[in-house]
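The complex is shown incomplete by one protein chain, all other protein chains being positioned as in the whole.
Showing chain A:
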Amino acid sequence: MGQSISIPTANPFQSSSFFSSSSSKRGPGFFTKLQIPVAKPKDFPALIGSCMSAASARTQEFLTFSDPEGKFCPSPQVLNQVFLATYIARSVGLDITDTFNCTTMTPEQRILLGADWVWALLEKPTKNPRVQIAVRVLHLPEMGAGPPESGSESIQMAQMESSSRSVCERMVEFCTSIGKDCYALFLFFGKRDDRENIYGVLSNNFGAAVGKCSQIDRALIENFLKGAKTFETPSGMMQAIVAKKKGDPLTLVVKFS
């Protein structure tokens, strides 16, 4: 991941295409600087997995960054944005967005549905989603929630509408309502005993816990990580999702970084 820091190798003043993204076909536009140069994997799940890994590696750089003066600390929102920007840039670069797209939620949807973004594996001709992965990032509690999503009336209203349930519960309810081909993925940007790595708990079966557990919250989901001996890779996760029989439950713990 070290080499991925986007210091342009060519002097930007000599490279006429540095800032142009449209005039040269796939020339080194601004966004390509966010990408980590690796060999392009051949199979599709690995291709998607590589985009997720790249985004995680990039985010990890910010997650582990510590300002010697202790003044500057990237906020939770910034970390989410770094992840998404890197993921999107890379998936566009690899040309996979027709088959696997990424929809970021509006501020209202983030509150109502509990998801930060939704990945979808699309059916070929119709572009209907065949599999969806709703993603919620969980930050270390001491990061704080960041400034509340301020301002607009509709956001205040969404908060009122949703206030009776936790974010995690809202997300699980949303995914459960769609069915077994919609997964909830909770992304931990650092966990208590390993603050420097990115982990995920993916399941299409959190709904099973709704009746049994008093509450679906961070602690409950983090327990999945505690119990895990081995972790899936992002590519392995995508492989498992694609290979799974329709209707079967699937729960995985994944190490993203």
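To be clear about the criterion, a residue touches a chain if its C-beta (ideal position, glycine included) is under 8 Å from a C-beta of that chain, and two chains touch if they have at least 3 such contacts; residues count from 1.
Just so we're on the same page, contacts and distances are computed from a predicted model.
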Not counting the visible chains, the remaining one has a UniProt entry; which protein name from "tRNA (adenine(58)-N(1))-methyltransferase non-catalytic subunit TRM6", "SUMO-activating enzyme subunit 1", "small monomeric GTPase" or "N-acetyltransferase domain-containing protein" does it give? "small monomeric GTPase"
From the list A:77, A:109, A:166 or A:233, pick the residue that touches the absent chain. A:109
When the complex is taken as a whole, what residues of chain A touch the one chain not shown? 103, 105-106, 108-109, 112-113, 115, 118, 123, 126-130, 132, 134, 152-154, 156-158, 160-161, 163-164, 173-174, 176-182, 207, 210-211, 246-247
